[in-house]
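Removed: one protein chain of the complex. Kept in place: all other protein chains.
Then we have chain A:
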Amino acid sequence: MSKEPVAVVGIGQTKHVAARRDVSIAGLVREAARSALADAELTWADIDAVVIGKAPDFFEGVMMPELYLADALGAVGKPMLRVHTAGSVGGSTALVASNLIAGRVHGTVLTLAFEKQSESNAMWGLSLPVPFQQPLLAGAGGFFAPHVRAYMRRTGAPDTVGSLVAYKDRRNALKNPYAHLHEHDITLEKVQASPMLWDPIRYSETCPSSDGACAMVLTDRAGAARSPRPPAWMHGGAMRTEPTMFAGKDFVSPQAGKDCAADVYRQAGIADPRREIDAVEMYVPFSWYEPMWLENLGFADEGEGWKLTESGVTELDGDLPVNMSGGVLSTNPIGASGMIRFAEAALQVRGQAGEHQVDGARRALGHAYGGGSQFFSMWLVGAAPPSS
């Protein structure tokens, strides 16, 4: 008994924007799905099952919207699964879909994640009411800012590192036609002069609120052989979870993130991620999470992540490019953000990333996290099929 290899043969995204008032929720997801099918040169009839993910239903005000979306996604008469693992959901959704192929349940699966945040106010949607949580926080930034401060204190990183990440990601986004924010006049000075929202996180160091969807067509070996364009092969994938809060939790570098990365590297046969991985799309909703995740994912030793950022290693033309697409800092339809990371990693190893392509990218990591730094999902994709 061995797992069936999984290949990505189709990728589609909407142009992410603050508000897609021209389409319904169904119209939005269908746009991404059709674009993924077109990329794979397949039709709805070639799809065996649909796996869809999004973050809380309150964001659109529709309970279990997959029921209503069955028609728009060509799922009638097919299996349809709906995943929800908080901010990591876009990644988790792709992994659930990949299991259907790896376990030889289906041959070709459409997986999709979306958020239409203009239907509500995400910041207050994420601020839980009494009695679930003490009324001290305003949005995710209020939750994560103390952990960023803890990172700065622990590592002695200079105050400017966060702004360097934001400046890089917003410039990368200019090379990605699907990115939400296209700030053509961005300068480092502007980032550093933007208003302080949640100390030390400034306005330009936070993610936008976007409407958008991302879809992928996953298939087995036979499907990959028919693919009109080079497939991206899955070399490893994993999810890890730990509780939101408990005595001894390390919010700066959660154990679940370390364990998840270790599992993926083991599956992919990666001994030294810094040397063996060519590009990374990681979930950085607030600028400082780039150096924090660089350490958590094993790309830098503890306390050293900010040095990679500061020295330009993570720039598009650096030694380890991070968030070539502009990342979550430039595009954030929350439920889709994880899948966009996974899809952008796949685009890189397929050589299809256009202007933000990393030359010769053979292996790329897609990373997502969610909840109170507690849900992690990652995959590693390669240009070559897995060896085992």
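By definition in this document, contacts are C-beta pairs under 8 Å (C-beta built on N, C-alpha and C of every residue); 3 or more make two chains touch, one makes a residue touch a chain; residues count from 1.
Everything that follows uses one rule, which is that contacts and distances are computed from a predicted model.
Student: According to its UniProt record, what is the protein name of the omitted chain, chosen from "Toluene 4-monooxygenase protein A", "glutamate synthase (NADPH)", "Lipid-transfer protein" or "NADH-quinone oxidoreductase subunit J"?
Tutor: The missing chain's protein name, per its UniProt entry, is "Lipid-transfer protein".
Student: May I ask which residue of A:K15, A:R104, A:R153 or A:R275 touches the chain that does not appear here?
Tutor: With A:K15, A:R104, A:R153 or A:R275 as choices, the missing chain is touched by A:R104.
Student: Looking at A:L126, A:L308, A:V358 or A:V381, which makes contact with the chain not pictured?
Tutor: Once the missing chain is taken into account, the touching residue is A:L126.
Student: Out of A:F58, A:Y203 or A:F251, which touches the unshown chain?
Tutor: If we include the chain that is not displayed, A:F58 is the one touching it.
Student: Looking at the whole complex, which of A:A86, A:V161 or A:V381 touches the chain that is not displayed?
Tutor: Hidden-chain contact among the options goes to A:A86.
Student: Can you name the residues of chain A that touch the chain not displayed here?
Tutor: Touch with the absent chain occurs at residues 1-3, 24-25, 55-58, 60-65, 67-71, 75-86, 92, 95-96, 99-100, 102-105, 125-126, 128-129, 132, 238-244, 246, 254-256, 259-260, 263, 371-372, 374-375.
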